[in-house]
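Left out: one protein chain. Kept in place: all the others.
For chain A:
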Amino acid sequence: MTGEERADADLPVDADLPIDAVRPVRPGRWVAAAAALLFLAWLAYTVVVNQNLHWDVIVAYLGDGRILGGLWVTIQLTVLSMAIGLALGVLAAVMQLSDSPVLRGTSALYTWFFRGTPLLVQLIFWFNIGLVFPTFGIGVPFGGPKLVEWQANQVITPFTAALLGLAINEGAYMAEIVRAGIRSVDPGQREAAESLGMSHRQVLRRVVLPQAMRVIIPPTGNQFISMLKTTSMVSVIAGAELLTVAQRIYLGNFEVIAMLVVASIWYVVLTTIASVGQHFVEKRFERGHVRLPSRVRRNLRPFPKEPS
């Protein structure tokens, strides 16, 4: 310090003035924490000692072949319907932002209808589509000749009906998420890209969508986690996913609660894995965005260290 020219040297300056403050005592926080711990302990105790829960049965069925088969179907349905839903959503969002009123209208009609009717109704509808359209074919539309034709009853299995219902419904929600993401990108980005001579498609693919992803990813992760559990609705059309399988088993052995707990454990495992995955995908798309150190996290520490 000495030798440096300082304009405040005439004021009283000590070499070192450490801040050695004492934290305020907050008894309310300690009481609340103790109450919460007590409640959790009581909850755990009643669950563990409860004879009606049949923990031995739960453990035995966790790795059951049928349960694992249902788990696999749940994963397939989730991943496929989210992938198709995302593709439909991007398409619908781009149509929504187009200059053509016909494309905008078509997209609006899609989201309006599939967000406006219950998913449960849509699933039952797709499963029974054969009642409305007994055959499907590729050929000349409006009653012209057909090149290929299938029976609806053969094409529409519980799995394809579930996939159709989940994916098309999901697309309607994803459309809104993608649209919000695209709109969140600064219009100046589009102008800068257009000034370089990029076409609409290049602007969207190279500049707008990569930045929109930052806004699109978090709610999409939410949708994915939600979809893991929404697949259980497919049990109404016997979709052979996790809940359907659990139900089939308890219809035989009457272990209703135990089978529901088995299914729930697997759902929690899946959503936990998905949450971790979401975290890493979000980090990937944070590129170029400098993050400020999080004060919130430090304040969340339950028992702050006493300053020494």
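For the reader, a short list of remarks on this structure follows.
Here is the rule we use: contacts are C-beta pairs under 8 Å (C-beta built on N, C-alpha and C of every residue); 3 or more make two chains touch, one makes a residue touch a chain; residues count from 1.
Keep this in mind: contacts and distances are computed from a predicted model.
For the omitted chain of this complex, the UniProt record lists the protein as "ATP-binding protein", which is one of "1,2-phenylacetyl-CoA epoxidase subunit A", "Aspartate carbamoyltransferase", "ATP-binding protein" or "Na(+)-translocating NADH-quinone reductase subunit E".
Only one of the listed residues, A:L196, A:V256 or A:I273, touches the absent chain: A:L196.
Contact residues of chain A toward the unshown chain are 186, 188-189, 191-200, 202, 206-207, 210-211, 287-290.
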